[in-house]
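All protein chains of the complex are present and in place, except for one that has been dropped.
Each chain carries a letter (A and B) given by its place in the written order, and its residues are counted from 1.
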Amino acid sequence: MLRYIARRLIWGVVILIVVCALTFILFRVLPTANPAILRAGRDPQPRLIKEIEQVLGVNKPLIVQFWEYLKQVFFHFNLGYSWYSDAPVSELIFERLPATLSLCLGGAILWVVVGLGVGIISALRRGKLADRAAMVGALVAISAPTFWLGIVALYLFAAEIGRFPIFPGAGSYVSFTQNPAKWFGSLILPWLVVAASSAAVFARLMRGNLSETMGEDYIRTARAKGLPEHSVTRQGVRAAINPAFTAFGLELGFLLGGALLIEIVFNIPGVGLLNYHAIRSSDFPVVQGTVLLAAMFIVLMNIVVDVAYAYLDPRVRFS
Amino acid sequence: MSDEEPLLRVEDLVVDFPTEDGVVHAVDRISYEVNPGRTLGIVGESGSGKTVASLTTLGLTRRQGARISGRIFFKGEDLVTLPEDRLRKIRGDELAMVFQDPLSALHPLYKVGVQLTEAVRAHRDVTKQQARDRAIEMLGHVGIPDPARRIDDFPHEFSGGMRQRAMIAMALINEPKVLIADEPTTALDVTVQAQILALMERLQRELDMAIVIITHDLGVVAEVADEITVMYAGKIVERAKAERIFTAPEHPYTWGLLRSVPTVEGQTWGLMRERSGTIERKELVPIQGSPPSLINPPSGCHFHPRCPYFQPSHAESEPPLEPVPDDPDHTVACFVHSEQRRMLWANLRQGATPQEAIETVGAGDGA
Partner (left out) sequence: MSDLLVEVRDLVKYFPITRGIIFQKKIGAVKAVDGISFDVKRGETLGLVGESGCGKSTTARLLMRLLQPTSGEIRIDGRDITKLHGADMKAARREMQMIFQDPFSSLNPRKTIGSIIAEPYSIHGLLTGKNERKRKVQELMETVGLNPEHFNRYPHEFSGGQRQRIGVARALALEPALLIADEPVSALDVSIQAQVLNLLRDLQSRLGLTLVFIAHDLSVVRHMCDRVAVMYLGKIVEVGPGSALYEFPRHPYTGALLAAVPVIDTSRRGRERKLLSGDVPSPVNPPSACRFHTRCPKATDICSEVEPQLEDLDSGTRAACHHLLTHDEAMELGVRGWG
């Protein structure tokens, strides 16, 4: 098992290097502002621009720049400095990380609970009203774009502007350490929106899986043993959860990488919002940093999911 | 049959399944009984209704929307009308079932020990440790080596034979009075099959249990069954003591089965191709036609479209299950007269074709 994890981690690092390279190249190919000009202030002299270029190191060959960057990242965990604000990228990111984590993890808990519940009930009452209603609801939640859902949620429920002002609105985020109650309140709407479409997908998945597992031979055996029905259902759920868990893990990885739209709509100062601003101002080191972070989350969640699967399904264990 | 009161008595059981294409008449009025310490073999092919009948006994077809009528008496109670919670108490306790494919019949994600202990704790008020001890004891009893260690294995870590032993342990852990085994050895290698059948016989003796064994394999029933019931298209077509089924069968479907099956001794009741000296080259005689639809079964005798001895009157009404003249325990549902049937069989087993047999016997209308 350890060998397997080690192998996956090494490949993970390789993937991250490739991601770095790709974004690096992309930013060179796209027509963006010369960062030296950005930093130079108003009406810069060409000689000043050249000096700044020298300082920033953007006049060296690409390969050299890339190599320097890689060394910094992997050996010193130094992601560079923002071209806009001169602050260390890693600092900027770590500042924003708690907000993103609060959003994603909270949303994830909600989506699992709701998704599981709805999925199980739908599977057990397949074809009946509860099931049909739930699946229609799920379809709506999946089809609706998240940012639209966010805006609608604000429109309906946000404190100052909403029709039924019960929740704090956009921009009300405060960190947990500052004020736990306010932190919680400000995240309710965003959590609901994050959870909405993911829970819907999860519910559909669980419904399908559970319907299938409840028809398996071992369920018939469980009934033949005279077990109470709730035990039988539990056995079915246990088998149905495995593939859903994989989907959950991967989705979470995605989300952690940048719940961009939600952070924008609700003005949550997370990594996604940072990324957004950086792209708009062509602040390449910051973008590079956030993309790397996103890739890292996805790679990590992939590994976690695969390893966890071996625990969930003993047939898959590596010996 | 024995003088004892039968443990399980099925009376006029009918099981229908409404489906989109029509009503499937899976079981079409069958009756049978089992006595303690005896083994009843139910033989039939797919679509004969044998599995549905046994699942219904345990009430496992209720959830599939089955329409059930008739009576299934077990210890004085009618299982057909028994409420679900009472039936659940009997299932896995006094009435147990073993299924065909142990790899799919055991939950892949729970340890074998857990599956066994939950079977105990569903019916007995014992502690976890007591249940676990009982499980270890039972695993050892069915011949699994090192049971205290293997109890914490998962089903896929067992070999095929061991898995079936574990299933048997699970079914017998509460010492049932009746065990229903649905194709228990079909998925197993032949040497393992022999071990499992021997195991079942030993446990039957120890627990004085009745066994209903369902299979399509004539060899298996010949080895273990005391009585054999042959089913076709949801009906029982013949029932007799095991020896009689093989020495003096009296239903054309039974003849068809016997003549289409090769035996390891090389002999069949099949068609004689050539005979030179003592060498006989026999041919398998398949039953012509194909299994009938259960939604629209043939009228009258369900077997009539495939029966070489068919007379038009046979399609008009269903033949009743009646005993043969010299043996009240041997019942057959066929319109052809018993004496004619015996003469036909005498010819067939020598290697005649149905046509030849008919000519020799001069089979006329048996209605």
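Everything below uses one rule, namely that contacts are C-beta pairs under 8 Å (C-beta built on N, C-alpha and C of every residue); 3 or more make two chains touch, one makes a residue touch a chain.
As the structure is a computational prediction, the values presented were derived from the model and not from experiment.
The missing chain, though absent from the display, is touched by one residue of B:160, B:298 or B:323; that residue is B:160. Considering B:72, B:122, B:285 or B:333, the position touching the chain not shown turns out to be B:285 (whole complex). Contact with the chain that does not appear here is found for just one residue of B:29, B:62, B:111 or B:216, B:216. Considering the full assembly, B:262 is the residue among B:262, B:312 or B:325 that touches the omitted chain.
In the full complex, chain B touches the hidden chain at residues 45-46, 159-162, 189-195, 197-198, 216-220, 222-223, 242-243, 246-247, 256-258, 260-266, 268, 283-287, 290-291.
One rule holds for everything that comes next: only the chains that are shown with their structure count from here on.
Rounded to whole angstrom, the centroid-to-centroid distance between chain A and chain B, based on C-alpha atoms, equals 56 Å. Chain A makes touch with chain B in their complex at residues 216-218, 220-228, 231, 235, 238-239, 242, 312-315. Per the touch definition, chain B reaches chain A in the complex via residues 58, 60, 88-93, 96-97, 99, 101, 104-110, 118-119, 122-123, 154, 156, 167, 170.
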